[in-house]
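Only a single protein chain was left out; the remaining protein chains are all shown in position.
So, subunit A:
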């Protein structure tokens, strides 16, 4: 591939269950082709994995997680998770997990050959609604951008119907630009997310 026009990266990795229990085996082996076209963000990703949790079991676990989340009392002034000292209250862990999921979508969309991101903190929760069959979650995160070292606040609104694709809308503030985008992601909230060819 002509380096001026694009950059191809081949990645081989193994996945593990998020919030893996002690002694659980590492899961699937995956290989991915990542293609950055013309220095633009939102690389094309083609992933194949073996030995993931089977679909039926995934759906069961999603339902369990959803039920647990419905019970959660989210303090609306829940700010700064984790706190300054890196601590996350055990009771607030599921919120962090879901926030992370939404943020990972945003980070994938923003990543380019020259810029990449890490999630620093869930800085505020605007809304946490569990009506009907869905979780409606409106929040702000802080992303740490490499190599610029900037801290980017992103407002994220996600809606999760277990069994249906995650819907994510976001709005990030950069130094110069303010970009907005939205999309839907295939995958469940529990097992390692399969990013289909988008």
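Here are some notes:
As a convention for this text, a residue touches a chain if its C-beta (ideal position, glycine included) is under 8 Å from a C-beta of that chain, and two chains touch if they have at least 3 such contacts; residues count from 1.
To be clear about the criterion, contacts and distances are computed from a predicted model.
In the listed set "Succinyl-CoA:glutarate-CoA transferase", "Alpha/beta hydrolase fold-3 domain-containing protein", "Collectrin-like domain-containing protein" or "Carboxypeptidase A5", the entry agreeing with the UniProt name of the missing subunit chain is "Carboxypeptidase A5".
Screening A:29, A:42 or A:144 for touch with the missing chain picks out A:144.
Only one of A:8, A:87 or A:129 touches the absent chain when the whole complex is considered: A:87.
The chain not displayed touches subunit A at residues 80, 82-87, 118-121, 142, 144, 146-151, 175.
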